[in-house]
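Following this message is one structure expressed as structure tokens.
Only one protein chain is missing; all other protein chains are in place.
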Amino acid sequence: MNKYLHDFPLLLQPDEKGRRIAYLDNAATTQKPQAVLDAVTAYYQTSNANPHRGAYDLSEAATKALESAREKVRAFLGAPKAAEIVFTKSATESLNLVAQSYGMSFLNPGDEIVLAISEHHSNLVPWQIVARARGAFLTYLYTDESGRILPGEIEKKITGKTKLVAAAHASNVTGVVNPIEAIIDRAHQVGAVAVVDGTQSAPHMAVDVAALGADFYALSAHKMLGPMGVGVLYGKEKLLEAMPPFLYGGDMIEYVEEQTSTFAPVPQKFEGGTQNVGGAVGLSAAIDYLNSVGMESIREHERALTAYMLDRLRGVPQLKIVGPDELQDRIGVVSFTLEGAHPHDVATILNADRIAVRSGHHCAHPFMCHLGVQATCRASVYLYNSNEDIDRLAESLKGVRRWLGYGLE
Amino acid sequence: MNKYLHDFPLLLQPDEKGRRIAYLDNAATTQKPQAVLDAVTAYYQTSNANPHRGAYDLSEAATKALESAREKVRAFLGAPKAAEIVFTKSATESLNLVAQSYGMSFLNPGDEIVLAISEHHSNLVPWQIVARARGAFLTYLYTDESGRILPGEIEKKITGKTKLVAAAHASNVTGVVNPIEAIIDRAHQVGAVAVVDGTQSAPHMAVDVAALGADFYALSAHKMLGPMGVGVLYGKEKLLEAMPPFLYGGDMIEYVEEQTSTFAPVPQKFEGGTQNVGGAVGLSAAIDYLNSVGMESIREHERALTAYMLDRLRGVPQLKIVGPDELQDRIGVVSFTLEGAHPHDVATILNADRIAVRSGHHCAHPFMCHLGVQATCRASVYLYNSNEDIDRLAESLKGVRRWLGYGLE
Amino acid sequence: MDLSDLYTEVITEYGRSQKHRHPLEHPDVTERGVNPSCGDDISLELEVNGGVIEKAAILGSGCAISQASAAIMAGLIEGKPTGEANRLAALFLGMIRKDVTDENELEELQDGVALQNISNMPARVKCATLPWHTLEEALKKL
Partner (left out) sequence: MDLSDLYTEVITEYGRSQKHRHPLEHPDVTERGVNPSCGDDISLELEVNGGVIEKAAILGSGCAISQASAAIMAGLIEGKPTGEANRLAALFLGMIRKDVTDENELEELQDGVALQNISNMPARVKCATLPWHTLEEALKKL
């Protein structure tokens, strides 16, 4: 048994037939170690108050909890300053914040926004809205048929007209790790700002935003062992300072008069309303957990699992991997289709064997269209998965076509 | 001892001197009963998944958890349909959603937006931004010196030019329950839409949004025993349907093509990104707890506490209540000042006796300015408070001026 | 729910049937129906003459459940007046919502009854109902 598994109560629960779940939908959300649940509960039992406001001890404790979570995130991402870490509710909110606040203020008619075609809707639809509102143009970095962005494409599409480039560090559909340094460098070369969606990378590899040079970096706590309802936006201080606020309300103002207001410095300027301190505490505990395992070990473990998965899936008749069939530059997300079986049926049939995989378009319509598939099944691993989960997946997949009425192969 | 107190672990904790906290900052945030913490933990231990997405049982369980929380909120607020309940991260986000989505789309140059001068910044600053962007005018319903909006003011300010009226159901500064029916009726009479900030009312009294006729109603879970990071926006279905989305991303789309997208029906249209299911489960458990006590009992209990508090505070020399000095149409929020003592010092001195009150402007600068005070202390009660807490407050207050070097009175 | 109650022979056979999968030459109405969350994406084409549905075709792609439901539907409505088709759609949707449970009443749906169990699988309900909702929308356009 995987040595981390015993920290995850949900994964230990047997069903009525005594089976543990083979949870392989980690790209959608991850399970939580008991340590994270305990940290959140302890916060509410000992330190809960509205932070930044009260002159009493409890409020100071809450402020400390929030600010030490911020410092934890800063160190985890290698951000130079804690003021560059903005708490949001999700990667989606983080990316919308950049689009609405930076995009609507600094993009102008005729400017080009370059997106990877493989983007999740959260890093794509907000830019459609900004492009339309500002009269800017959206162009796409296309991938080859395995989902990789080739260097020539970066040179060709990111040009003097480009003012903003948005791309995921790793794809939630194919598991491809994009050549993000090359994309960021090229963006900076032409004077554009680089927005990196780190939702699928930060949970699975050591990230250093300063070394990458990313201007913005977004992620979601729930995909890295933390609670739902917490996201992070890293942004370079100079950029954050130049941007208008996003949500207006309590705690983000300096003075308010009847007709006008002035705003607090970063990061408070972007944190209007009572912050989710309990959630930030949970994210902080999740980072502690990840650090205790070590991001390098996690990456290694997942690399081994992915190698095993690719190997086992190759042994399933009529199965086709969507995305790269090799280990290089990828995370443990594997999409596939099974001839004659719709992904939704595949997922339903796997579910009967208590295997959880995702089926559908993975919030990436344009990419699916580009790859020429309607939908895929997607299996994605995390530190608590083991070869046993992959074995169950492969075995169960072999029975799918029979359930759908195809003769035994 | 108050009979609900034993459900709230934080409130039971003695400090090194054996004193329980007299927590009187409930208008800022409330403490959580163990039942809420347990419900959230149980969700993560048994049902955690990304909702609306997977074809496996766990994802169905998460979807059910989210949708039954929505139904719970619908019933709690008396909303006609579950589709009219949008989950957000806070009342602040709910109000920004209305301002950005409704306000930016349906307000036009020359239109008037009428706000109560007593609004929290969260229901004020977003309208400043919209007014400026749309060329609309902001006008204010002023209060009398006790913080009440008089009928004549409603008639005078809400006119044929008014297209939107935004007002709190109850004030977080003075505890005044505004004549919200009269405000809504007048708004509808002149063809304006009524946005009600229910953040301070929904936790403390039975609310029926349909009976009120409110077009929008916003609240925060953390002020009603629920977790941080969850808010609600009720909106009339017709209005929500006509409005553009607010956050763009996963789960809120219908089709996405490279250049354009179409959007899901309400409420999903407004719920871009992975939803905070754990938080919604916590809110649902909080509503169960409130319902088990009964909103009428809560209101009665708080009325009695408020009467007692007003009475005891009258006995503190040099203390002046800011807001109405009587029980009628108010909740258990009492602001006051102490001659010669800055509210921040008062709060610090009370803190030494383990009494938690808030000091400052309570995120209501324009109102403070209108009332002619720089800052106040604010004590606010909830179902777990008792006369004992009030006694401690009153006794401690009597010693404040001495600490600040004024001779014994 | 057991897989064998879901992927019955009736359903998997209809699901794989090619009978109504050919584009019509002169459709009078074409309607797209999509379940964005699971990737079912179908097009319904109808040829209608004097108020009677003469031909029905279902294109696009979807899971076994939506495809079976579509194939059963196409078979049922061909040759029926549009009013009748509308009534069948209401009947089918009523069955799935468990509003209609009377076996005699449901008999009209013929093999469609094989999908009755779907009401116990919330995640798949939308698959079964997609073709019928699409039919309702298509009929509104006539």
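We call the chains A, B and C, going by the order they appear; numbering starts again at 1 in every chain.
Just so we're on the same page, contacts are C-beta pairs under 8 Å (C-beta built on N, C-alpha and C of every residue); 3 or more make two chains touch, one makes a residue touch a chain.
As the structure is a prediction and not an experimental result, all values here were calculated from the model.
J.: I'd like to know which visible chains would be in contact with the absent chain if the whole complex were considered.
T.: Spelled out, the missing chain touches these shown chains: A, B.
J.: Quick one: which of A:Ile253, A:Val277, A:Leu305 or A:Leu383 touches the chain that's been left out?
T.: A:Ile253
J.: Among B:Ala49, B:Ile117, B:Val333 or B:Ala375, which one touches the chain that has been omitted from the display?
T.: The missing chain is touched by B:Ala375.
J.: Considering the complete complex, identify which of B:Gly18, B:Pro109, B:Gly191 or B:Gly405 is in touch with the unshown chain.
T.: Candidates B:Gly18, B:Pro109, B:Gly191 or B:Gly405; residue touching the omitted chain: B:Gly405.
J.: Kindly note down the residues of chain A that lie in touch with the hidden chain.
T.: For chain A, the residues touching the absent chain are 52-55, 59-60, 63-64, 251, 253-255, 264.
J.: Can you list, in ascending order, the chain B residues touching the missing chain?
T.: 340-345, 348-349, 352, 359-361, 374-375, 403-405
Criterion: only the chains that are shown with their structure count from here on.
J.: Centre-to-centre on C-alpha atoms, which chain is most distant from chain C?
T.: B
J.: With chain centres defined as C-alpha means, what is the inter-centre distance between chain B and chain C in Å?
T.: 47
J.: With centres defined as the mean C-alpha position, give me the chain A-chain C separation in Å.
T.: About 37 Å separates the centre of chain A from that of chain C.
J.: So, what's the distance in Å between the C-alpha centres of chain B and chain A?
T.: 31
J.: What positions in chain B touch 2 or more of the other chains?
T.: In chain B, the residues touching two or more other chains are 53-55, 59, 251, 253, 255.
J.: Taking each residue of chain C in turn, which ones touch at least two of the other chains?
T.: 36-38, 123-124, in rising order.
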